[in-house]
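Since the structure comes first, as structure tokens, the remarks are kept for the end.
In this view, the complex is presented without one of its protein chains, the others remaining in place.
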Amino acid sequence: MRAMRLAQIGRVEPKEVKVPKVKNCEVLVKTQAVGVCHSDVHVRSGYVGNISLKDLGIMLPVTLGHEIAGIIEEVGDEVQGFNKGDAVLVYPWIGDGTCYYCKTGEENMCDHPKQLGIHTNGGFAEYVKVPHYKYLFRIRNLSLVEAAPLACAGITTYRAVRKANLRPSEVVTIIGAGGGLGVMAIQIAKATSGATVIGVDIREEALEAAKRAGADHVIDGRSGNATDEIRKLTDGKGTDAVIDFTNSERTLSVYPFALAKHGRYIMVGLHGGELKYPSPLAVFQEIQFLGSWLGSQADFIGIMDMAEKGKVKPMVTKTMRLEEANDAIDNLEHRRAVGRQVLVP
Amino acid sequence: MRAMRLAQIGRVEPKEVKVPKVKNCEVLVKTQAVGVCHSDVHVRSGYVGNISLKDLGIMLPVTLGHEIAGIIEEVGDEVQGFNKGDAVLVYPWIGDGTCYYCKTGEENMCDHPKQLGIHTNGGFAEYVKVPHYKYLFRIRNLSLVEAAPLACAGITTYRAVRKANLRPSEVVTIIGAGGGLGVMAIQIAKATSGATVIGVDIREEALEAAKRAGADHVIDGRSGNATDEIRKLTDGKGTDAVIDFTNSERTLSVYPFALAKHGRYIMVGLHGGELKYPSPLAVFQEIQFLGSWLGSQADFIGIMDMAEKGKVKPMVTKTMRLEEANDAIDNLEHRRAVGRQVLVP
Amino acid sequence: MRAMRLAQIGRVEPKEVKVPKVKNCEVLVKTQAVGVCHSDVHVRSGYVGNISLKDLGIMLPVTLGHEIAGIIEEVGDEVQGFNKGDAVLVYPWIGDGTCYYCKTGEENMCDHPKQLGIHTNGGFAEYVKVPHYKYLFRIRNLSLVEAAPLACAGITTYRAVRKANLRPSEVVTIIGAGGGLGVMAIQIAKATSGATVIGVDIREEALEAAKRAGADHVIDGRSGNATDEIRKLTDGKGTDAVIDFTNSERTLSVYPFALAKHGRYIMVGLHGGELKYPSPLAVFQEIQFLGSWLGSQADFIGIMDMAEKGKVKPMVTKTMRLEEANDAIDNLEHRRAVGRQVLVP
Partner (left out) sequence: MRAMRLAQIGRVEPKEVKVPKVKNCEVLVKTQAVGVCHSDVHVRSGYVGNISLKDLGIMLPVTLGHEIAGIIEEVGDEVQGFNKGDAVLVYPWIGDGTCYYCKTGEENMCDHPKQLGIHTNGGFAEYVKVPHYKYLFRIRNLSLVEAAPLACAGITTYRAVRKANLRPSEVVTIIGAGGGLGVMAIQIAKATSGATVIGVDIREEALEAAKRAGADHVIDGRSGNATDEIRKLTDGKGTDAVIDFTNSERTLSVYPFALAKHGRYIMVGLHGGELKYPSPLAVFQEIQFLGSWLGSQADFIGIMDMAEKGKVKPMVTKTMRLEEANDAIDNLEHRRAVGRQVLVP
């Protein structure tokens, strides 16, 4: 079968490989749609933040692609409840099953992760082997192209909103509100908390997208007085939470200072900025900075349930061919992508 | 009556003032013991962190002293349950009663605080007026000198440990473990969570004090490899929580990097350091930085209950005369104090 | 001024009384709208559940009426932020301010309550004295008739939904879904949790009202197989939470058995039923039964914020004259009321 593999830093290459065999609880999925994610840019470049692939436990060669929707081709002899022909989305944040985090339902935090498309071969290929059918979620009401990005973009967003722990009388500010994750975050926050949402982005069309997704207010981050505007919209109090899908030097230098007392700053993005904040202010105002990383199986169930019931609209997607994987990653790297690029083998 | 007032930045001065009159729910307390706190150093200097008194809503002149234990001298006509002669500790973190935080039981976070000894006249005086008897806690099993420091040092510590949200199988590292707050934190953590405690300090006698208070391990912070030692003590995993009673540039540059995944860094101290932390690491490990500030009435009840029942031993104290208030503050400023200095009018 | 007072069990009587005087933090409110609540039926009858007024700390005579919206007529000399002429809703669940619950923000649970219209004179009168301006919430976008029922019906509903602790993938069943509280509960649950809502009621028009309010499914409680229907709607799993606004013998004998594992049964109603449940089933399934009573100031802020922003539509109301207080209570007692009856002095 065809696979787009990362054998050397810098570029994924097409390669003919064997179709995996499955046994026991394993499932072979025929890839129908696989999203291209910003972390593919990082992995291809050899570094995530400034951490090397080796330090992240990632070994080459590996077939990238972790947002995988497909049709079951074959099931191992211990698989229950799933059959050939079923349309499924794959939970890719697979752990070793034996560490503290795996045992306590936080598999995305595993000490020795075996994530699909990161540590083990993923979905930039005609077929992908899923090591256990417990990682599958049946797709009923979504197209596979719509569903694919939920496995990473969707789950990450869901968890981040959950960690913001919003009350209905509160205000949450979403940085990168017009991007794929931002647009979902707006919808999830509105649907599950009743909080008021301020969307921040830096392009006109992104601000429009945030508005359409339901943001109560939008702010142009280029204006230079975003925190003033947030203070104005909140009667001087500040925003009760920020969800930062960027975490660049710039966003981290601005938006923590827009927080109200007891404010929570949810850090999601991987643009590599350094958090710098005066500790006395964090003390006086009991500010919280909270990292949020991917999502657990509970988060997966949460976002899939919402999407299947139409409470979250799928991301805008653009389909490309599997062979165009590098182009898609290039587009992300150079910020030319509009909507989630989904490869269709 | 005599009062030690801060009329000008830099020095508190003795002054003869009128004994306050009380009415309605107010209570006049004859001061018997009043602790001297590091925040008195800050306020006397005109700045807390780099925030000016004016920006903190503090107006001069004011009688300092917020750790107040005394005997009720007179009660207003609406006071219930308290009588002349009762020994009481005063909750000093008084709010306006009408803001969101006051209404929801977080009076220490009040938008317009009226804290005793900070915003209104406090306990560096023969008598102090408490605006409502709900701020009094009856002292039964402690001496008034022992009780006084609980109103600030005790409550602050209690809340910080509570925010660390420790499980019995976890490890908490306490920075400044041999100081007054650190010693109490060790006891509270041991008594209320069952967690393993690592104490960090930078003087031999402080490390001894931490051990005596029950620390399972102590580390000399001067050694230069404290994070390595913490990793060693935790089988490489890191510490599940840090409670930093210093928050200096130095501690903030070292101990956040000793955290395990899902680790919580509780920021308590006011030494003014800047928190600097790479956002990708906070994301990957879901690190939390949490400011903790003084304590609520619930925290006051919590620490007083523990102290009254002997679950937390009182801080070591050294009594001085009211007129020595400046000397006591000087001692703190120049780190000459051993144990809490308590003024006895 | 005119007041409708309960001087003897069984009937409120008109009486000419003096307009209260206010001082300090007190506020005199000119009543514009006062809701009539089912608890007025209980109090007038001398018993709530089978607990006597005396055991509840209620002493006659007292002017009933605890859902009070009005215009400020006069403010005490320490009142800040409120002025004559302001439209306000009154938080009536006033405590002594000094018990554990009051100190920790749960004033509705006070050990020595002084609730307006229950323990002290309430709103069935031309004027009512509010003991502190902190109990006032400014009304901006609602009419006073719409606002009044939020002080009890609204706050009670808000807290009950909050206690159900719903996730977006869960299902909540609301008993009494077409009544005033039920209709609000549906809206609050939908707006703040994203959960699926099943409404149960026993009249056709009530089921219609539940649907209009947004219930995803409705079940006729008279059908005799409500639990089967709930199981069917939840793929056999059962409902993750029940909010029971009735708590009659009948509802308590049926709906606890419709709960899923980890299900929460929120008990709100005062119809006096006895909860009977086999303990092994509660153990095996980790079922929770949780009482919910009125609401705190935080809940008051929550429901008022939602109502002011249009996230919860006001209850249907019917205005009557103050002198018709007994008739209104009679209507409730004999289930003749449609919509909340609001007295307009």
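Note that the chains are named A, B and C in the order they appear, and that numbering of residues resets to 1 at the start of each chain.
By our rule, a residue touches a chain if its C-beta (ideal position, glycine included) is under 8 Å from a C-beta of that chain, and two chains touch if they have at least 3 such contacts.
These numbers come from a predicted model, not from an experiment.
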item	value
Which residue of C:Val17, C:Ile71, C:Ala282 or C:Val344 touches the chain not shown here	C:Ala282
Contact partner of the left-out chain, one of C:Leu6, C:Val48 or C:Leu116	C:Val48
Hidden partner interface residues of chain C, rising order	48-51, 101, 106, 109, 111, 247, 252, 261-262, 267-293
For chain B, residues in touch with the removed chain	167-169, 188, 191-194, 196, 301-302, 305-306, 309, 311
In chain A, positions touching the absent partner	24, 80-81, 96-98, 100, 102-106, 132-134, 296-298, 301
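In this text, only the chains that are shown with their structure count from here on.
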item	value
Shared chain contacts [chain A and chain B, defined touch]	C
Approximate Å spacing (C-alpha centroids) for the pair chain B, chain C	40
Per-residue overlap in chain B, given as positions that touch at least 2 other chains	106
